[in-house]
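A single protein chain has been omitted; all remaining protein chains appear in their positions.
Here is chain A:
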Amino acid sequence: MSQRHIIQVFEQYQKARMQFVQSVADLTARPQNVEILQNAGVMSMLRPLMLDVVPSIQQTAALALGRLADHSDDLAEAVVKEDILPQLVNSLASQNRFYKKAAAFVLRAVAKHSPELSQAVVACGGVEALVLCLEEFDPGVKEAAAWALGFIARHNASLSQSVVDAGAVPLLVLCLREPEMALKRIAASTLSDISKHTPELAHTVVDTGAIAQLAEMTLNPDAKLKRQVFSALSQISKHSVSLAEMVIEAEIFPAAVACLRDPDEYVRKNVTTLMREVVKHTPELSQVIVNCGGMAAVIDYLGDCHGSLRLPGIIMLGYVAAHSESLAMAVILSKGVPQLALCLSEEPEHHIKAASAWSIGQIGRHTPEHARAVATANLLPKLLQLYMDASSSEDLQLKSKTALKSVLQKCTHLPALEPLLYDAPSNILKHVVCQFSKVLPHDSKARRLFVTSGGLKKVQEIEAEPGSPLQEYINAINSCFPEEIVRYYSPGYSEVLLERLENYQPA
């Protein structure tokens, strides 16, 4: 009788703990409850429960703790300060899989907020324990561990170096081969986070054969997996030419171009980012992408999307065009210029406009033919307007100015240059007049047109300092025309004529 009573007391206590932990875990699921719970001192209550004898209580306490840490970085700091992490890490090695999952969740929630918190996780040996979890059989545990590692590696190079040093990369690559889609996704995203910091980290990822695995998965129908895969590939290829060449050699390219028509917009964006990262290194790599038709697809993609999704595409066009004259011509032939003009006029964001202006400058700076293509798309007045607009950001003004200058220095398409004579400031006008002074001596039709359209009159009205380059260009233009015409269009000529009339004495 007495024994039963004693045991009953224990059972009651256990039930009460269980109930408490469960209701706390339920309450933490809602963000608005968190503050009240924190004020009620939930952290110090949960801490002993983490060491409870009953595994399910431990596990639920860990879940509650993870949810708390997930909500705000103050709470995550509190978790670190309460010294809960070493316990978690210790028990991560010994407990069952449900507990491991919950503990990995706590570590993830802590590490997610800031590099310092992640550093705290690393310092208490969390990374090694998580890597051990990656060797677990259960996919859920692996997923949670990979996720936590990804959050740790995301912050900076030294943290991801510590993840790599713990030997996580080969295991993550193995996770890519698992049948579970969620695990694959998270492994790919973690690899992407690891390789994004430095070329050395990217090399360690590549050395484990990750590229081949990732390249295989580009054909996977799952959109979220494809997002992560392309993001990982672009993070790998962004560092150096050799890495980009390795990515290209994995033969992803014609297939990846097809993903530009994926229904998921982030897949499309990541594919474009990948192309941008590959293309920026050398002309040969750009040539590979252009030859497999990636350029046309990206240009079509620019037409389909809006906002920041456009940015990688725009920059990719700029990179390709910057490499060589024929590649810039290829951009023009693939109808890239009208698309960029569309971006320049449609997008409200200044940084996107600046990127478009930069790309246009890269396309138009090679030869007169290129500049003509830019000029006929009516982009020069647009760029000028952006440059003159006081509300444009400084970067946009600078970019549109350099683009305008570099295009103008090659442009010989006079009809497009003529409007600029009227409303350009003197530093731009200099280049415009310079182009006129180069073309007019050799082209009689253009001279005629220049007079009849009123360009000559405008040139005479320009007030240039004597001896400045602008004045020299004006003189060069004037010397192409008969003196009478020049005088006729000079301002104040009618007064001179009238004066002569007054002085004239009929014989």
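Operating definition for what follows: a contact is a pair of C-beta atoms (placed from the backbone, for glycine too) under 8 Å apart; a residue touches a chain by one contact, two chains touch by 3 or more; residues count from 1.
Simple rule for what comes next: contacts and distances are computed from a predicted model.
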Protein name as given in UniProt for the chain not displayed, "WD40 repeat-like protein", "Casein kinase II subunit beta", "Ras-related protein Rab-39B" or "Spermatogenesis associated 17": "Spermatogenesis associated 17"
Residue in contact with the excluded chain [from A:V257, A:L285, A:L440 or A:A464]: A:V257
Residue, one of A:L63, A:I194, A:A297 or A:A403, that touches the chain absent here: A:A297
On chain A, residues whose C-beta touches the chain left out of the figure: 257-258, 260-261, 263, 290-293, 295-297, 300, 326, 329-330, 333-334
